[in-house]
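Reading through the structure tokens given below for one structure.
One chain of protein is taken out of this complex; the other chains stay put.
By written order: A, B and C. Residues from 1 in each chain.
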Amino acid sequence: MTHRIAILGASGYTGAELVRLIASHPSMEIVALSADRKADMAMAEVFPFLRHLPLPTLQKIDEIDFSQVDLCFCALPHATTQVVVSALPRDLKIVDLSADFRLRDVAEYEKWYGQPHTAPDLQAEAVYGLTEFYREDIRAGRLVAGTGCNAAAGQFALRPLISAGVIDLDSILIDLKAGVSGAGRSLKENLLHAELSGGTHTYSAGGKHRHLGEFDQEFSKIAGRPVHIQFTPHLLPMNRGILATTYVRGDAKEVHATLAKAYADEPFLQVLPFGTLPSTRDIAGSNYCHLGVIGDRIAGRAIVVSVLDNLTKGSSGQAIQNANLMLGIDETAGLLLAPMFP
Amino acid sequence: MTHRIAILGASGYTGAELVRLIASHPSMEIVALSADRKADMAMAEVFPFLRHLPLPTLQKIDEIDFSQVDLCFCALPHATTQVVVSALPRDLKIVDLSADFRLRDVAEYEKWYGQPHTAPDLQAEAVYGLTEFYREDIRAGRLVAGTGCNAAAGQFALRPLISAGVIDLDSILIDLKAGVSGAGRSLKENLLHAELSGGTHTYSAGGKHRHLGEFDQEFSKIAGRPVHIQFTPHLLPMNRGILATTYVRGDAKEVHATLAKAYADEPFLQVLPFGTLPSTRDIAGSNYCHLGVIGDRIAGRAIVVSVLDNLTKGSSGQAIQNANLMLGIDETAGLLLAPMFP
Amino acid sequence: MTHRIAILGASGYTGAELVRLIASHPSMEIVALSADRKADMAMAEVFPFLRHLPLPTLQKIDEIDFSQVDLCFCALPHATTQVVVSALPRDLKIVDLSADFRLRDVAEYEKWYGQPHTAPDLQAEAVYGLTEFYREDIRAGRLVAGTGCNAAAGQFALRPLISAGVIDLDSILIDLKAGVSGAGRSLKENLLHAELSGGTHTYSAGGKHRHLGEFDQEFSKIAGRPVHIQFTPHLLPMNRGILATTYVRGDAKEVHATLAKAYADEPFLQVLPFGTLPSTRDIAGSNYCHLGVIGDRIAGRAIVVSVLDNLTKGSSGQAIQNANLMLGIDETAGLLLAPMFP
Partner (left out) sequence: MTHRIAILGASGYTGAELVRLIASHPSMEIVALSADRKADMAMAEVFPFLRHLPLPTLQKIDEIDFSQVDLCFCALPHATTQVVVSALPRDLKIVDLSADFRLRDVAEYEKWYGQPHTAPDLQAEAVYGLTEFYREDIRAGRLVAGTGCNAAAGQFALRPLISAGVIDLDSILIDLKAGVSGAGRSLKENLLHAELSGGTHTYSAGGKHRHLGEFDQEFSKIAGRPVHIQFTPHLLPMNRGILATTYVRGDAKEVHATLAKAYADEPFLQVLPFGTLPSTRDIAGSNYCHLGVIGDRIAGRAIVVSVLDNLTKGSSGQAIQNANLMLGIDETAGLLLAPMFP
């Protein structure tokens, strides 16, 4: 059985990544692609790397007949998303890749995104889409909110540790290194090759990055009390990949054992042997997340390093993993592609 | 039915690329991997990006039981290859990725590779592996010699034009731009990131590049008289991809029409609309080759630009395409992965 | 004696490069910097790499008191430039880095730039700023038009050969590889790191690149008859540097001897030993141009490779070299910085 798929916002990187992955999916067929400003263009004009695929012409959203769609991926900017999703049929299965439905508390949304939420009912309905931790809710969900890519990298490192109570909750620090595709196709001077290549800098430092809203929500929920971590992202001269260096206080071997046990049966979360740390090169283009743990020379301190591809496991791959659950098919369908190296 | 595959030389980039692609192949199973100096290591130690795959431990070649192998990919250095292949069972299907069996004339081999060929009988048996032009021979072949990656890029641009007689044979010039993975995992100062990134230079300029042996052999054969082209490769600060800018004298529209017709039914060779030229970004990681044609402002001169991924269509993808033919399965099996962008 | 310098268009890359170079100049002092949309900002806000320098605040052009300026560099976009320069004092020494005064024939300007020239009197007055070939005119000039960066790279390879009559004039072909800073700080999708890095493509192929106007003008003048070359530029994933591979018909040794003799006393033009070809890495950030010559395997064909830094010898360094001549100081003043490697 083939599931009919629509992708809204197909002219951005996560939209294109959805198309790339679905091209290898055994039971999904793309029946509609939207891109408002590029409506009526062929996808091959917008993304020539997809020219070998038979794909529908780009449309405006209101031209799509959603009665012929089984599941809709929504890869639009935040704020726009809540308006668009509000106008979609209320029985349409939706996997959203924006930030609009990640935070359950509308006050938190307004705090981090600087504007009131206009669709609080949808926000209440939405399931948080970190697959490995919300499987049953996602399977039963209608509207699933994909996580932030950095938020995913950090949570894979930390959730089992907080659940198991093996680390101090008041001294968690994530120093994160992110590739530039996470910034999307935005036209900004500092994203130009001439300015970005060959150097690095922090961004949203000092506790301003919006994915902190997700960390706060999730970690506090697990711990049953407020947990606030430190989080400093850096932009690196690479296109894909996130490396999160997470500093915790706890026994390193216990930290490792806790992660290894938690992810023993997870197809995409791979815990390396104790003392081995991962590289972003080893997951590029794939849905895998590698995690490594090492002890610091200072006793009682451990370092967890997690890597994933922000466009795949961090957004579009995660979205398909969630869609697989929602459609009742094998969770790994279409997602077992090996990474690309070099 | 699953075909049992061995890969000799699995610790290099083309070996790893074979594993990456076979991981998505519907009917191939890897039963043996060799790497002499890394024998007894797990593939995941040599290439951590493959750690999610169940793979045989690396062996020495003489430890492999070839009676349990249906087809063997040989990804060893030239010169070594002829010694190794000579010692393999004479009924074993082999796809070789080295240069050892590409040139039919042993004198040409000695001229370009600087040493006599030690297995001229095998050389005589070998089929030249440019799939789209040697399909029937490959299907019937036992030993197929994969082409040079640059040689493939140039031949896709030129073979139909020479066949059709639409260009002048004495003024063909290829200015080629190559990514660094084509140089393999060799430890050379000029391949270090610190030295290669951020700049470009020529290599093997002035008619010294060994792939000229293939161009001479193939173009002269098609034309029925000696054809010698100019060929200047450049090394670029990118990992994958070849862009061949081919300058010919002939009518540009006729050149375009000739290529478009020749490749109309080819699944992997895509001719862009007249006047549109391709980018290496649009084929990275895939088995596709894009070709574009434009006329110069000087009447009677045309420019053909062809792009392919040196590790995929230029070597390991081509090798699997040939293996598919030799095994009697669908030529495109395992090779329809979309490129990765960005 | 210190010469008072103004830079119009200081918020672009060539403007910033002028500031970088003048910071080491023994007898130039920057007294005014303009950037219309960024007026009233400190230069350190626009270019933090210049924060250690005491520099004037950015102004609008009409706020500058040109009576206090000895020489003005104009680093504005073409078309804008002719309007701005028309309004400047007619006795002010100006080195222009735009395309507006490079072509002596207004019809050629209109042909290549798509609009009529509005200041033909200034165009007639302007001296073409290829320093090594127009020294006396530049020394006596008031308005000097810097060359295109690609145009400089190609002319250094070809002018002495055309003058000496050692090559065929009807089969000259330049295949050029350019770094991305040549495109300036323009906000275009294909200049984003995510899209440019890791790949290459042609641009303005087929005889459409505007620097052909300069090649036509200069080569025809030297030859005393029309000379039209082929010219195909490629954009490379590197920030600085141009490598021009120039294919000519002529005796390679004679080609080399002709260049070596022509540039024997030039401080910035370095001809490598016969058979050695240059790399862009070896001139990055400097005012040097390296040239190499090799013979092709086909007798009677030679390849000249020239490399320079588009922002230095290709624009801002050349501009300072010209300014030095116009101010009567040592031509090399401030320009002997070694390249930066790695």
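Everything below uses one rule, namely that a contact is a pair of C-beta atoms (placed from the backbone, for glycine too) under 8 Å apart; a residue touches a chain by one contact, two chains touch by 3 or more.
These numbers were taken from a predicted model, which means no experiment stands behind them.
Residue-wise, the contact with the chain that is not shown comes from C:N239, picked out of C:S98, C:N239 or C:S306. Screening C:F156, C:F215, C:F231 or C:Y288 against the full complex identifies C:Y288 as the residue touching the chain left out.
The chain that is not drawn here is touched, among residues A:R104, A:R142, A:R185 or A:H234, by A:H234. Not every partner is drawn; the one left out touches chain B at residues 13, 180-181, 183, 185, 187-189, 191-194, 196-198, 237, 239. The omitted chain makes contact with chain C at the following residues, 13, 16, 19-20, 23-24, 47-53, 181, 197-198, 239-240, 270, 272, 278-279, 281-286, 288, 290, 336-342.
For chain A, the residues in touch with the chain missing from this view are 171, 173, 175, 177, 194-195, 197-202, 205-208, 212, 228, 230, 232, 234, 236-241, 243, 245, 247, 275, 277-281, 284, 294-298, 301, 303, 305, 342.
The rule is simple: only the chains that are shown with their structure count from here on.
Comparing each chain's Cα centroid with the centroid of every protein Cα atom identifies chain B as the most central.
Centres computed as Cα averages put chain B at a distance of 39 Å from chain C. Between the Cα centres of chain A and chain B there is a gap of 36 Å. Of all residues in chain B, those that touch two or more other chains are 197-198, 239-240, 278-279, 281, 284, 342.
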